[in-house]
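FYI, not all chains are in this one, though none of them got moved.
In this document, chain identifiers A and B correspond to the written order of the chains, with residue numbering beginning at 1 in each.
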Amino acid sequence: MPGSSFGNLFRIHTFGESHGAGLGAIVDGCPAGLFLEEKDIQTYLDRRKPGQSNISTPRKEADKVEILSGVFEGQTTGTPIAMLVRNTSQKSKDYSALANCYRPGHADFTFDEKFGHRDYRGGGRSSGRETIGRVAAGAIAAKLLSELNIRVMAYTKSIGPVSVDMTKFNEEAILNTPTAMPDEEASAEAEVYLKKCMEEKDSAGGVIECKVFGLPAGIGEPVFDKLDANLAKALMSIGAVKAVEIGDGVNVAMMHGSENNDPFMTNEEDFPEIADRIPIIKKTNHSGGTLGGISDGSELIIRAYVKPTPSIFRPQQTVDTDGENVEITIKGRHDPVIVPRAVVVVESMVALTVADLLLTNMTSQMEHVRKIYNP
Amino acid sequence: MPGSSFGNLFRIHTFGESHGAGLGAIVDGCPAGLFLEEKDIQTYLDRRKPGQSNISTPRKEADKVEILSGVFEGQTTGTPIAMLVRNTSQKSKDYSALANCYRPGHADFTFDEKFGHRDYRGGGRSSGRETIGRVAAGAIAAKLLSELNIRVMAYTKSIGPVSVDMTKFNEEAILNTPTAMPDEEASAEAEVYLKKCMEEKDSAGGVIECKVFGLPAGIGEPVFDKLDANLAKALMSIGAVKAVEIGDGVNVAMMHGSENNDPFMTNEEDFPEIADRIPIIKKTNHSGGTLGGISDGSELIIRAYVKPTPSIFRPQQTVDTDGENVEITIKGRHDPVIVPRAVVVVESMVALTVADLLLTNMTSQMEHVRKIYNP
């Protein structure tokens, strides 16, 4: 089935394998008149590039994006924006040894079961490189949101047992630390932990948190296309994510209603300067910014739990394609933790989800329809 | 936007408000030739009915389903199956007092922001009664799956601090305890806890776990329509769910790759009786039954974290529709915990997701296409 599309109105289609000719995405449905250049996209792609630190694979990938269509004289035209990133640094021979066996924690076995054969080079379509299309498209969604003063910010919340101290939150550190943590001390500690993992030929997991600022109330659709439902799908569709939570998340199961409910209040006293535009606010934000699946005007807060890199360099038991038990040792170049490079992927998926539902909401009221057609 | 549809090939559309004429669903895309009668659906609906225990609202709702179309001589015809449940026991006057204020933890405020006005009676479309459409449709999906020997089973895993002891797992207890826990002792303990909540005019949250048995490997689509991604959306779209996890879930963030990876092995020794049909199995199931978003032949395991009922009987601070701070006290009839009645909703959403991706997977290989068209 066509499973490489995401979104309804701001809709993307991605393509590409780890070791094929290239990867990319089409964004179909971006409104015309958005200022856009390749640099906007490249900045995002550079954040997921490997080889940028000693806790990342030493693979070098240029990952230069080319816009093939949909932009004219620096602005989107309303037609599909196709983007292509050529594969350049792929070493297929590293993988030929694995053509005939199923790596634990990877999709080799399930692809064979589903499709009858698979592009085994570097994981093919199930490679982490698949996220290039998401990030290229996400950069455009983020640009659109920024025009409306909506900002999406993701960062590493924890790696293994090392968590960020939110009282020391420093946004610049997200881009400057190798861990994408907004806390340089925690980041240094996490690096020590990761080096130990690498010495032990093992890997680590972690948590990514994402916030959205400036989102107006009313975004998201009742029932199935709730803002949180679509965000959950968006994040759980990222290869290594095994859990997703909104606001207080898993902790709500242990809370009382009297703790979890966020009281409403008028905005006059606390934020008089925006009371005119946003007259009603919530006193707390246990909900994480959504009520009934619709944004409630508070910050959106969402977290993704990421499993440890499945490619580890210890011998592992598995089965070959003939069904025989074998022991394998994975070679190649792999990050000891997926989290830091996945931060921009999370940010992209959140931007895509929010942009899509924001456009969707434009048709929610007759008053909006009249604003466009009977000025 | 049309937000009341779910699924691609086994596709449902739900409708209805808490206090309108009725609620229901259309199932469009159910294969012809499935034996189906109203009883199959009523059995599911009866599991979500209120008024069945002293920890549930004393509201009585008949919730009788009528099949309007799509079934002829006891079999589905391949055309849309429309189902209707009339509202009968609704007391709108209970709610008129709340027409002009925003209940904390509810969608009153966000609906007004989005749509400009709302059906305030009983929460309208954001009422828990909205799940009637999901359950009616889910019953049909479950019936389809059962024909293929695939079984979906959900139950309460915990309520507040009280968790099920899985070593005492007793499937019959799911239907027989008021908590839907598969452990009578834990259930009794949870009842005590809930009564205390009610005395304190408060409410509780909890966790629902769902398993799928007999699912063949290969179900789910790479990239965005991953089995786990669609399940995450399915469960997060249920009103009170704030977190979703697959397999080891949130715990993967603290695990090493060497712990989290599930080794593959041939099936000959452990389960020789099914080795012919399922030659390869996983030694462990940290993944929860999916690799790369595609079912891996193991049990599917998924959990939903449910927030405490927002309707509590204590005075709460909030804002009225004029933007004035007010204090409200909610009346009406409300469960102290959402979890027990949501178990069948989770089961329904999982059945719908799995049935949809199962049909979807039929076109994954030319070999399947040839099986249908060149017998």
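Going forward, a residue touches a chain if its C-beta (ideal position, glycine included) is under 8 Å from a C-beta of that chain, and two chains touch if they have at least 3 such contacts.
Here the structure is a predicted model, which is why all the values come from computation and not from measurement.
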Complete complex - number of sequence copies, 2 represented = 4
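As a working rule, only the chains that are shown with their structure count from here on.
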Query = In degrees and to the nearest 5, what turn takes the CA positions of chain A onto those of chain B?
reply = 180
Key: chain A residues within the chain B interface of the complex   = 1, 3-6, 8-9, 14, 102, 104-107, 109-111, 113-116, 125-126, 130, 158, 160-161, 197, 200, 202-207, 216-226, 228-237, 239, 242-250, 252-266, 279-280, 283, 287-288, 290-297, 305-312, 314, 316-319, 323-325, 360-361, 363-365, 367
